[in-house]
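A single protein chain has been removed from this complex, and every other one stays in its place.
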Amino acid sequence: MKKLTKMGAVSALSLIVGASAAFAENIKIAFIDPLSGPFASTGTNGLHQFEFAVEYMINDKGGVLDGQTMEVVGFDNKTSPKESLIQLQVAIDQGIRYIVQGNSSGVAHALTEAIDKHNRRNPDSRVLFLNYAAVDPALTNENCNFWHFRFDANADIKMDALTDVIAENQDIKDVYIIGQDYSFGKAVSAAANSMLKEKRPDIEVVGDELHPIGKVKDFTPYARKVVQSGADAVITGNWGADMLGLGKSIIENGFEGPIYTYYAAGSGMTAAFGESGKDRIRLIAQGAINPIGSEEARDLYNAFLKKYPEGNIDQSRIFNTIGMLSKAIEQAGTADDVVAVASQLEGMEYDSMWGGTLYMRPQDHQLIQDMHIAVHTNDDIEFDYDQSGFGVKNESTIEMASKDIATSCEMQRPDPS
Amino acid sequence: MDLILVNLIDGLVTGLLLFMLSAGLTLIFSMMGVLNFAHASFYMLGAYFAYQISLALGFWMGLLIAPLIVGVMGAGVERYGLRRVHQYGHVPELIFTFGLALLIEELVQFIWGKNQMAYSVPDVLNFTAFAISGNSIPAYKIFMIFISIAIFIGLLYVLTKTRVGMIIQAALSYPRTVEALGHNVPLIFMGVFGVGTALAGVAGVIAGPVLGTFPGMAFVLGSIVFVTIVIGGLGSLWGALVASLLIGWITTFAKSYNIAMSDILNGIGIVTPTDLEDNIFRDLWTVTSPQIADILPYILMVLILIFRPYGLFGKRAA
Partner (left out) sequence: MSQIEQAKNEPKGARPKEQITTDPSDAAQRMRAGSMIIPVTPWVIAAVLLVLMPFIFTDNSAITIMNQMSITIIFALAYNMLLGQGGMLSFGHAVYAGVGGFFCMHVMNWSDFFAGLPLPLLPLFGGLAGMSLALVVGSFSTRSAGTVFAMISLGIGELIAACSVIIVAFFGGEEGVSGNRTYAQPFFGVEFLQQIDVYYLIAFWLILSALLMYLFSRTPVGRMANAVRDNPERAEFLGYSARWVRYYSFVASGFFAGIAGGLFAINYEILTEENLNTASSGVILLVTFLGGVGFFFGPIIGAIAFTLLQTVLSLQTELWAFYAGVLFVATVMFFPGGLAGLLMMHVPVFRLGKARLLIIPYLKTLLPAAIGLLGLAGLVELVFHYRHAATGDNEMTVFWTTFDSHNILPWVVLIAIAGIGLGIAKKTAPSLLEAWNEATTPDGGTR
């Protein structure tokens, strides 16, 4: 009896997996990120931006390589490294050669390693990994490989830009650093400590602590310590519910200074902060939203809003990713030979519609771009987030941030075949 | 030390909130003998309903109506779900509530999506009540304390002083005798389940604005509620209160003071190894109390279960 069930079940499996493997005319991009579970909102918003980028920037303009269209296929990895690896295999079997992922550096580590192994073991079906948001510096340092490209600035670059701005602000004497207790939170803390020491030796780090990730119900005790420490500014790498909880709690309990963050915008967070976070929350990000980088970007954003009135473009790098990938495919003259495409991406310079020139450093595959410090406000906001009237407005810009930042990457390039 | 006072207040708020959840859960447990895994999900439903109602009718109507809806839903779950599964035994009952918790989370995402809801403190209460050396205590927290204490007193009064309470208490211990006396015991059970979940709903309504209203809010709080009633002693209302406050204060204080493991170890005479970077116990040495604050209740629970399996106040064990 059990055999029968097993047979039935598995034949259903092959049907479903096989059914979608037939077409290969268009260029497919596998989007492997959470579409269900606690981080699904970030993942779904990302998928919408990718789908829109491909439609608006590529397909509506005649496609690439004599009219081939692009298609983004969503794969739900439930933020689980295990599921990501399964979905990666499914994607490869469907003939997909481009993988995009961004949520969680843990998943990115699992993917980049698996892709490196896969490409070495299966030279016939190599794939590229376009990382649009995972910022752990290790991915472009000790754990770098030829197949991985990062389109977001890594945590060190962001901190470099952030500390530049803090260093210029003479009102800031004491800084409190707080983050989630895992690799990224620790990286933020380490970078902040060393860079502040270098740029403004007089600044004192009055608090430096980590809290359990995703487990804290009430941030009040942490907020008390921040207030008690007499800090003038707070730096945090928190994201998701931990960011909102921490930010709200700090403001509520009487902290008056600026809060420098990595991820305090979009996904309902801007609306939830609302008035209470005005002129308090600052954000380090790439891509200029208010004022917007170019007319082209304005048209794009308006078209996006027409399609997703409740949506936000909070990851403008997604559009850079698609733009640079299509340019590389055009230049390589092929979408099937990923080594050729990767070689084109290496060292590419690209004018972004969100402002500035982008440069893909060949030595570590880290994209160098302008970084902006933006403030959460409702003044001069053309494009708000979460339909709340609030959005992020640029305060300062660091051009080609950390262009020469050191890397420990020893890039191993495949033999030309 | 002003900070101690501030922490006492913060811990009290956390503890009382926990109590509102664990009070209902422990009542349900002593009645049906089953741990309701979906209890925190009713808390989440309370917050979401209140958010939805507050959009149309304001916060106060939400506070009034949302718990009622949650209570009715809870009663429905008991009547049409649990009562059916009850006949199969305890494990299926427990697993049923476990599945229900998953299902409610999915339902909430289905209806409200996956984002944070902009459910916030009403303007009337959005001010600083007073400040203790720079630490402001929001008025909303004082409001939370009053609501929880009022509920505790009300519950205690109903259970011990009223006729209904007497029947409930009797039905908890000797359901067949009470039934023989002509009372409708299944109805009592359903009622207690409904009230228990409604209490969770109240907790959700008032906690939603401060702790955030999002699909993961039940999961974050889920297992800590069990821990509370296990520490307090299953079925004991006073135990639930003491354990809730204990957990509230322990976690608050552990987070507020950076006590490093190396200090403790040095204190008892163990010297920090010089080659800490390569030591396999290096992570143990660098642990600080805020890092482990939220797992302290679990450690406490395991210890209590090993040495006193019926909890702090579990009188019935004798």
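Each chain gets a letter, A and B, in the order it is written, and its residues are counted from 1.
Assume a contact is a pair of C-beta atoms (placed from the backbone, for glycine too) under 8 Å apart; a residue touches a chain by one contact, two chains touch by 3 or more.
On a predicted model such as this, the values are computed, not experimentally measured, just so you know.
Which of B:Val70, B:Val230 or B:Ala243 touches the hidden chain is settled by the complete complex: it is B:Val230. From the options A:Glu71, A:Glu113 or A:Asp337, the residue with contact to the unseen chain in the full assembly is A:Glu113. Touch with the chain that is not drawn comes from one residue among A:His48, A:Lys225 or A:Lys248, which is A:His48. Although one chain is not drawn, its touching partners on subunit B can still be listed: residues 29-31, 33, 35, 81, 84-85, 88-92, 94-96, 98-100, 102-103, 106-107, 110-111, 113, 172-177, 223, 226-227, 230, 234-235, 280-284, 287, 291-292, 294-295, 298-299, 301-302, 305-306, 309-310, 314, 316-318. Residues 1-3, 5-7, 9-14, 16-18, 20-21, 35-37, 40, 44, 48, 75-76, 78, 80-83, 85-87, 89-90, 92-93, 105-106, 109-110, 113-114, 117, 121, 136, 138, 181-184, 212-213, 215, 306-309, 311 are the ones on subunit A that touch the missing chain.
Convention: only the chains that are shown with their structure count from here on.
Mean C-alpha positions place subunit A and subunit B at a centre distance of 35 Å.
Against subunit B, the residues of subunit A that register as touching in their complex are 38, 40-41, 44, 181, 209-212, 214-218, 220-222, 224-225, 227-228, 241, 244-245, 248, 252-254, 267-269, 271-272, 274, 386, 388.
Looking at the complex, you find that subunit B touches subunit A at residues 3, 6-7, 10, 13-14, 109, 113-118, 120, 128, 131, 134-136, 138, 210-212, 214-216, 219-221, 224, 251-253, 255-256, 258, 288, 290-295.
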